[in-house]
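With one protein chain withheld, the remaining protein chains of the complex are depicted in position.
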Amino acid sequence: MTSLATFSSVIEVLGIIAFAMSGVFAALEKKLDVFGVLVIAFVTSVGGGTLRDVLIGATPVGWLKDTHTLQIILATTVVTLLLRKRIGNVETTLMVFDALGLGLFTVIGIQKGIAVGLSPGVCVALGTITGCFGGVVRDMMLNHIPRLFHVKELYATTCIVGGTVYFLLSGVLGVEAAQVVAILVISSFRIVSYLRKWHLPGL
Amino acid sequence: MTSLATFSSVIEVLGIIAFAMSGVFAALEKKLDVFGVLVIAFVTSVGGGTLRDVLIGATPVGWLKDTHTLQIILATTVVTLLLRKRIGNVETTLMVFDALGLGLFTVIGIQKGIAVGLSPGVCVALGTITGCFGGVVRDMMLNHIPRLFHVKELYATTCIVGGTVYFLLSGVLGVEAAQVVAILVISSFRIVSYLRKWHLPGL
Partner (left out) sequence: MTSLATFSSVIEVLGIIAFAMSGVFAALEKKLDVFGVLVIAFVTSVGGGTLRDVLIGATPVGWLKDTHTLQIILATTVVTLLLRKRIGNVETTLMVFDALGLGLFTVIGIQKGIAVGLSPGVCVALGTITGCFGGVVRDMMLNHIPRLFHVKELYATTCIVGGTVYFLLSGVLGVEAAQVVAILVISSFRIVSYLRKWHLPGL
């Protein structure tokens, strides 16, 4: 399945870029300096995968071994800073990349959990951490309560739904088809719930 | 010592439940959504053990391997949310579970430190981290300065006292008796200092 591998790599790079851009915009709101913006872009992008790798003991963690990750984030930050006044209304574009990245990161996390022999429920939790934790650290470093915890968006819930779909389908369709379906479910569910403003019930 | 093992398991589950409940109540105060409440319950419950396992390299960390932990926390969160209006005055009950959990978590942390050959002072630090770090992350995620650092309660101090007792007694009484004594010392010292409002000296 080279084509799936290529597809995954492309989406993963787009996901890294989208997450890094979201970090840059969040950091600019708090008037951080250049270095602060770069760090926030970085933790937003690699935070989820890093926590996952640390929890399962897959060290050195991913971005330490893969030099391209740092370079992509650095380039994204520079370009975003230079173009930030022109990037007026890319919120929707950004959200689409973010949704694709969320789907792929979640499925990658699930795969890594399966590879070390974890049970399905735990794998879904690990996938959700991979997809969501970068944004949580970004918010903690910027002195917010993580957005994920209180704005009632269907963000993490989307990962949980998609992960469940993956395990329901992987026995029937095979691993690779189930991966593609789970990525599509997460991405499209995220996009639709964003556009329609679907929310979690209040407490 | 099957009876000690059983006793430990029961107390550990009660500790997980108590810590998860404390997370739910803290999250509700900040008006988080359902998912946010679940995550805070989760990090409060497993945060200490997770940091300990990561620091000593015991990966995949505990809750990844033991599926029951996630299920217990999920069930505790749901039940606490459903009954939260009836649970008016369980503060004392909760504190007792929390104190028992604190004692057991501390002693488990010390044991894991000994098992990888760490020195006594470091083991006490590791036990204290196991008992206390969940509450620290809970507070950081909710955008508080961790309660542990400034309310002058005898919380972490209790773990340090109990850990010291363990090392003083384990040569004399044997490992298992020393464990039981340390758990009892921590739990009862915590309960008494809570009820009598004992405080650390001011600076």
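Chains: A and B, in written order; residue numbering restarts at 1 for each.
Keep in mind that, in the parts below, a contact is a pair of C-beta atoms (placed from the backbone, for glycine too) under 8 Å apart; a residue touches a chain by one contact, two chains touch by 3 or more.
In this text the structure is predicted, and so the values were computed from the model without any measurement.
Given that one chain is not shown, which residue among A:Leu14, A:Leu32 or A:Val116 touches it?
Here the residue in touch with the unshown chain is A:Leu32.
May I ask which residue of A:Leu94, A:Met140, A:Leu168 or A:Leu184 touches the chain that does not appear here?
A:Met140
Using the touch definition up top, pick the residue from B:Val13, B:Leu28 or B:Leu118 that touches the left-out chain.
Selected residue, touching the omitted chain: B:Leu118.
In terms of residues, what is the contact footprint of the unshown chain on subunit B?
Against the left-out chain, subunit B lists 54-57, 113, 116, 118-119, 121-122, 125-126, 136, 140, 143-146, 148-152, 156-157, 200-203.
Name every residue on subunit A in touch with the hidden partner chain.
27-28, 30-37, 39-40, 50, 54, 57, 59-61, 63-65, 67, 70-71, 81, 140-143
Operating definition for what follows: only the chains that are shown with their structure count from here on.
Fit subunit A onto subunit B over the CA trace and report the rotation angle, somewhere between 0 and 180 degrees, nearest 5.
To map subunit A onto subunit B, rotate by about 120 degrees.
Measure off the straight-line distance from the CA centroid of subunit A to the CA centroid of subunit B, and report it in whole Å.
For subunit A versus subunit B, the centre distance works out to 31 Å.
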